[in-house]
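All protein chains of the complex are present and in place, except for one that has been dropped.
Every chain is named by a letter (A, B, C, D and E) in the order it is written, and numbering of its residues begins at 1.
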Amino acid sequence: MASERFQQGMEKLKELTVPTADSFTGHMEVGDSFKDIAPDLTRMVVEFAFGDVYSREGLDNKQKVLTTISALVAQGTPQIGMHVITGLNVGLTPDEIAGCIMHLIPYVGFPRALNALKVAQEVFAEQGVAISGSPN
Amino acid sequence: MASERFQQGMEKLKELTVPTADSFTGHMEVGDSFKDIAPDLTRMVVEFAFGDVYSREGLDNKQKVLTTISALVAQGTPQIGMHVITGLNVGLTPDEIAGCIMHLIPYVGFPRALNALKVAQEVFAEQGVAISGSPN
Amino acid sequence: MASERFQQGMEKLKELTVPTADSFTGHMEVGDSFKDIAPDLTRMVVEFAFGDVYSREGLDNKQKVLTTISALVAQGTPQIGMHVITGLNVGLTPDEIAGCIMHLIPYVGFPRALNALKVAQEVFAEQGVAISGSPN
Amino acid sequence: MASERFQQGMEKLKELTVPTADSFTGHMEVGDSFKDIAPDLTRMVVEFAFGDVYSREGLDNKQKVLTTISALVAQGTPQIGMHVITGLNVGLTPDEIAGCIMHLIPYVGFPRALNALKVAQEVFAEQGVAISGSPN
Amino acid sequence: MASERFQQGMEKLKELTVPTADSFTGHMEVGDSFKDIAPDLTRMVVEFAFGDVYSREGLDNKQKVLTTISALVAQGTPQIGMHVITGLNVGLTPDEIAGCIMHLIPYVGFPRALNALKVAQEVFAEQGVAISGSPN
Partner (left out) sequence: MASERFQQGMEKLKELTVPTADSFTGHMEVGDSFKDIAPDLTRMVVEFAFGDVYSREGLDNKQKVLTTISALVAQGTPQIGMHVITGLNVGLTPDEIAGCIMHLIPYVGFPRALNALKVAQEVFAEQGVAISGSPN
């Protein structure tokens, strides 16, 4: 029987991933693909990451995803794509997502920013979203 | 004679640091304290970081500072304090700043989040701001 | 009312920190010292870190602490001291703890290993434990 | 003529990699594949990493490999696979190896743990080892 | 109309990338490939990285590229290849480039050095340059 926090986590996860079914699946696959060697991973992701942390007050969903993307850009971790999709889901515009990555150049350097721009560009193309205008 | 970008950077820097004079001074000191060994550092900070990057469209000031803080938490760099002050200046609430750090636990781990909370807590005390409520 | 996971986490935490009261206090202070700005941090540390993760099967307590110390050495994060104390509590010898740090030199480089040795050395002195012999 | 430390390193390396010939070859290839541009790399790996460091007293072989894997998970470096094989060679169970990675989530965050689980899962499949039970 | 700093950056970039056209193209593509989502990136790379930073006095071009490669090896970022080409352009020998990576082993550990050696080896092969002698 699922715990209350698991249910809370699943609801939050659905809220973050509507209307893009891909994104919900993506997040769930994170845990599900390791059922054989880490059967409790899905529970941890749903209960802790979504039930505890994403369900916290203090930041709205757009801020939460922007914050997540910023940290992953700084770490140089390759999982940014899934969070770019989630960002689009919760209403971040492509300009905001690209703007976040560009903003980080003075703090993390060009190389990590370039890696992240490449992932964002691919996700924007896959999701068929266009960037509105152009700062210059 | 200051370049156009330098003037743009100085204006942006003032906008970000009103009304807390400490914060403006803090950002300027970054460069000024190294005048002997890196006389061009102030120019780079003002022209590039503030004139080019902080002056970009795409994100509002609150988002820019939230993004900055998130990246520094992930890096584990100790300069978060100055950006927490800037965050308060541009209208981020203490709940948003603490919420940003708490939100990053699943991505950067407890140790880096704890280091950042400590710095934020000290800045909140120094600036005399109180956190509103309490997620539980 | 404390959740089942909270109780499980508290029991695990006590198990890990007997017989050194300092260590239990140290771990609890992590959360408690941020009650004003992050009132849910204690719950997250106890429920998730201790109730979920430290309570997992798969590794014994000595392995869990050795694993923790290794990751913190690699990150260069300064919180190693608390975990060195916990390591001594669960039965790691000073030779094992110093041996772990020395073993990491080829993987993380001398600088991060030296930082960690310094912390371990201080904890060994504070706790009055001696290193047994000497590899040569 | 090989130095004493080189011989000691080769013996240690063989001890760590019996009975999986792949693993010995893997470690030796590290150096051998760079003979053209770094002809002294093999000697450094064998003499220093294996002759000096892996030959140290203080930790047993299982602890040494667990420690190594933990540091690489924290760094986010991609060479974990070779060390997972070595871990199986020296007697770490798949549960211990997966348990080590899961244990690190609160310290290094989900993204680096997920990257490492993926590599471990692939190695377990290649080596035909099964995970015993399931924490839940 | 291009700014003075843009022109200075372009001249510096050409100086660094003669006589290998690939290298100039490589650096320009960095910005140009993101014209849709970050139209100001090319300007930032040329004006700031090349016009401000690479145009600084204090280090010669060989030192600048050696310094760059060292930092990227330490970060574990994958963009080293482009800078290895630039290094060859400005007169670094393959021995110096491989020597730089080997020199970093005690500071960054074997894994990051091995990743970098692999990239350097591929670039040396593509560019048809041979390493002169062999330290042993």
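Keep this in mind: contacts are C-beta pairs under 8 Å (C-beta built on N, C-alpha and C of every residue); 3 or more make two chains touch, one makes a residue touch a chain.
Bear in mind the structure is a predicted one, so any value in this text is a computation, not a measurement.
Interface note for the absent chain: among B:Gln7, B:Asn61, B:Gln79 or B:Thr93, the touching residue is B:Gln79.
Summarising the interface, chain D meets the missing chain with residues 40, 44, 47-48, 52-53, 56. Interface residues of chain A facing the missing partner chain: 105-111.
If you put the missing chain back, the residues of chain C touching it would be 76, 94, 98, 101-102, 105, 109-112, 114-115, 117-118, 120-121, 124, 131, 134-136.
By our rule, only the chains that are shown with their structure count from here on.
Common neighbours of chain C and chain E, listed by label, are A, B, D. When you average the Cα atoms of each chain and compare centres, the chain farthest from chain B turns out to be D. Rounded to a multiple of 5, the Cα-based rotation taking chain A onto chain B is 180 degrees. Chain A and chain C have CA centres that are 30 Å apart. Contacts with at least two other chains are made by residues 49, 72, 75-76, 98, 102, 105-111, 135 of chain D.
In terms of which chains touch, the assembly is arranged so that all chains touch all other chains.
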